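This is the structure, below, for whatever I ask next.
Take a look at chain A:
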Amino acid sequence: MKDDILLAVRNVSLSFGGVRAITDVSFDIRKGEIRAIIGPNGAGKTSMLNVINGFYHPQEGEILFHGRARRRMKPYEAASQGIARTFQNVALFKGMSTLDNILAGRTLKMHRGFFWQTLRHGPALAEEIEHRKFCEEIIDFLEIEHIRKAPVGSLPYGLQKRVELGRALAMEPTLLLLDEPMAGMNLEEKQDMSRFIIDVNQQYGTTIALIEHDIGVVMDLSDRIVVLEYGHKIADGVPDAVKNDQKVIDAYLGVAH
Partner candidate 1 sequence: MFYREVGQFKTTYAADQAIFPIRQDRIGLAIILFAAFVLIPLLGGEFLIASVMIPFLVLALAAIGLNVLIGYTGLISLGTAAFMGVGAYACYKLSTIFPQVNVLVWIVASGFVSSAVGVVFGLPSLRIKGFYLAIATLAAQFFLQWCFVRIGWLYNHNPSGAIEVPGHTLFGIPVTGPQATPITRYYVVLVIVVVMTWFASNLVHGRIGRSWMAVRDMDIAAQLMGIKLLPAKLLAFAVSSFYAGVAGALMVFMWLGAAEPEAFNINQSFILLFMVIIGGLGSLIGSFLGAALIHVLPIIVRFLPDALGVPVGAATVEHLTFVITGALILFFLVVEPHGLAQLWRIAKQKLRVWPFPY
Partner candidate 2 sequence: MKLKRIVLACATTLSLVAPALAQESVFVPLFTYRTGPFAGSGTSIADGMHDYLSMLNERDGGIGGVKLAIEECETGYDTKKGLECYEAVKPKGPVMVNPWSTGITLPLIPKAAVDKIPILSMAYGLSASAMGETFPWVFNPPDTYWDGMSMIIKYIAAQEGGLEKLKGKKIGYLYLDAGYGKEPLPFLDQLSKTYGFEQKLYPVPAQEMQNQSAQWLNVRRDRPDYMIMYGWGAMQPTAVKEAAKTNYPMEKFISIWWPTEDDAKGAGKEAVGFKTLNWHAATGDFPVIADIRKHVVDKGKSLAAKDKIGTVLYNRGVYNSMLIAEGIRNAQKITGKKVVNGEDVRRGLESLNVDAARLKELGMEGFTGPIKLTCADHNGHRPTFVQRFDGEKYVKITDWIEPMTDKVMPLLEADAKAYAEKNAPWPKRTEVCDVKS
């Protein structure tokens, strides 16, 4: 069972100038599963993701990725180890086209140096085209061929979310963190997005951790769920177990403790 765990969070606490965001939280993510993190607003979900991909450094506790512990890791190191991420408020490169955004996700996979880049012939061009092919596959997969050359700043919100997912997929991540991938979407868009998430998980075998508010979607999608409230973990388990957990019900219904 041990080998099965891709990422483990061990007793992590995080605070900002005295304000505690996360208190002593532990959970793990298994290879190939879809893991959901839920909880009311301000529960520390996004902070948790930020800890995982190295934006925040917890004051206490540790993160084990592939079984190796690390305390202070830079975001780009997390990226090079295969952790990709989307954001709650889309964080696309607004001045660039869809294609360029997704190609930017390939940065780590491109190795031709400065010299070849200035020439853009021979190896550099070959590399560029090879990665273009890969990105076209993602574009096909996400059904965004028609906006390939459009600047992303002008796209509707739903499509931007999809491009952002595409950009994360371009990194061929082992662990994909999705921060509210369906926020602000209508039902149809949500269904599309759910389909993409499941396909990613099944076709590429990518492990996914996602934050989502739509409980219905979460229950359908995820293999296991961890529930946070005020920075504490209050429940962890398969959807059915979590659904019936009294603490979770209280938290969501706002019942006083």
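Brief remarks on what is shown
We adopt the following convention: a contact is a pair of C-beta atoms (placed from the backbone, for glycine too) under 8 Å apart; a residue touches a chain by one contact, two chains touch by 3 or more; residues count from 1.
A quick word on the picks: all candidates are chains of the complex that A comes from, given by their letters.
Not measured: the values here are computed from a predicted model.
Touch with chain A in this complex holds for only one of 1 or 2, which is 1.
Note for the complex: chain A touches candidate 1 at residues 53, 55, 74-76, 78-80, 84-85, 87, 91-96, 100, 103-108, 110, 112, 114, 117-120, 124-125, 128-129, 132-133, 136, 167, 171.
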